[in-house]
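The structure follows.
Of the protein chains in this complex, one is absent; all others appear in place.
The chains carry the letters A and B, assigned in the order they are written, with residues numbered from 1 in each.
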Amino acid sequence: MRVNFTVNGRPQEADDVWEGESLLYVLRERLGLPGSKNACEQGECGSCTVRLDGVPVCSCLVAAGQAEGRDVVTVEGLADYARQRACGTGSCGTPLDEAKGWQAKGTDSQTGEGTGLSPIQQAFIDAGAVQCGFCTPGLLVASDELLERNANPTDADIREALSGNLCRCTGYEKIMDAVRLAAARQSEGV
Amino acid sequence: MDFLRPASWEEALAAKAEHPTAVPIAGGTDVMVEINFDHRRPEYLLDLNRVGDLYQWEVGEDTVRLGASVPYTRIMEELRAELPGLALASHTVASPQIRNRGGVGGNLGTASPAGDAHPALLAAGAEVEVASAARGTRLIPIDAFYTGVKRNALQPDELIRAVHVKKADGPQQYSKVGTRNAMVIAVCAFGLALHPETRTVRTGIGSAAPTPVRARAAEEFLDAALEEGGFWDNGKIITPSLAKRFADLCSAACNPIDDVRGTASYRRHAVGVMARRTLTWTWESYRGARRTAEGAA
């Protein structure tokens, strides 16, 4: 079957999709966006977390056909997504209606090349929250969404929001540090 | 495999009538795991994501009509007052990502004894609204819904549209034991609802019998004991012996197995502990509410 949906602001079409394929598979194997990771494919690790119409979900549990007509943001589009959000709240002076009409431009936005990092991405690097990095894309999407709805989370809030994302390398301490750091920078407008 | 994408409830029923083997998929949190792990290859997948009605809820006089696909996240955030037991149960479901996708319809459709919503629905009292193109809508009482291990009262041409859950008329609680502090399938679970209006108590037990069950003997015992002691009126503390007897009867209502998640004897034990604790929590809350009410009067 054919599936049409928007990924990181850009219309995408996937052909010859097997009906049992997940959104994750289509992103990774058909659209050249392997940033979302395939660690468990059973909704128990969060490595494949994407925003589906703004909501964080495990893309391994979304049937590809269910994404028809919907809007997906992956880790590859996170920096642009964060930038547009910042603009939407007025901190870069872009009018709100323009932010709503956001479209990623060119291949750069698809791959993340040539774009800056979002605050949460930078914080993960700075805090040492990345080791093997396989859990990182999912954690970034989940953390970014947390800070979007709760700018000043407590430690318990962070732990609850990230309780669906397994990490096997770090022991989570540096991930906590990264989210705290991003929240602090956000509140200081850095 | 075919992927059916009905745009409305009527189309969904028609598709299900035409293809009774079609597997409904909404949140995908059960179905996609089975497909990804090659445990299931349905002939048809019936996508319910475009049926907007399933994502709505209506708060009525006595019940909440909860669309089958309303995500757990919405239930725990927006129906805390009306459905406190189910809201607590929703909070224990898997992870935030899963709670954003999964709804009660999936739990009911899969009818796994480990489904987190079941004990809360049993305790609150509920009816499952199902429909078929041929015979229209019917309401199945929750007590008659679970018919066996991963089996329910649904006919092959029927789909679950909503669940009508009684609005809380008193405190409700929900506890679930898992061997991890988040994102865990129930070793066993327990739901308890006080119904001061009818002066009854209802329970629900998960993962400790082939189906979700109520501890009826325990309910009857407690109903009688509360009535006899005038507890509903005098708001006395429930004595430890009474709570223990209730807990023992809840344990006795279990018919668990040993599996990789836990032993049968542990499940029986844990259900008893949860029964005692949730009784204490709800009763203390009831007493607190009474005192507040009296204080205000």
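Some points to look at:
Here, a contact is a pair of C-beta atoms (placed from the backbone, for glycine too) under 8 Å apart; a residue touches a chain by one contact, two chains touch by 3 or more.
By our rule, contacts and distances are computed from a predicted model.
Looking at the choices "Oxidoreductase", "ATP-binding cassette domain-containing protein", "Sugar ABC transporter permease" or "5-methyltetrahydrofolate--homocysteine methyltransferase", the name in the UniProt record of the chain not drawn here is "Oxidoreductase". Only one residue in the set A:Arg28, A:Arg51 or A:Arg83 touches the chain that does not appear here, and it is A:Arg28.
Note on the undisplayed chain: of the listed residues A:Gln12, A:Ser36, A:Gln84 or A:Gln186, the one touching it is A:Ser36. Residues 18, 20-21, 28-29, 32-42, 44-45, 47, 74-76, 78-79, 111-113, 117, 121-122, 124-126, 128, 130-137, 140, 156, 158-160, 162-176 of chain A touch the missing chain (whole complex, contact as defined above). The chain not shown here touches chain B at positions 36-38, 88, 91-92, 173-187, 260-263, 265-266, 268-270, 273-274, 277, 280-281.
In this section, only the chains that are shown with their structure count from here on.
Look at where the CA atoms of chain A average out and do the same for chain B: the two points lie 32 Å apart. Remark: chain A residues 1, 18-20, 22, 41-44, 46, 49, 55-58, 60-63, 65-66, 68, 142, 159-161, 163-165 touch chain B in the complex. Here chain B touches chain A in the complex through residues 1-3, 5, 25, 27-29, 31-33, 35-37, 41, 45, 47, 49, 94-98, 100-101, 182-183, going by the rule given at the top.
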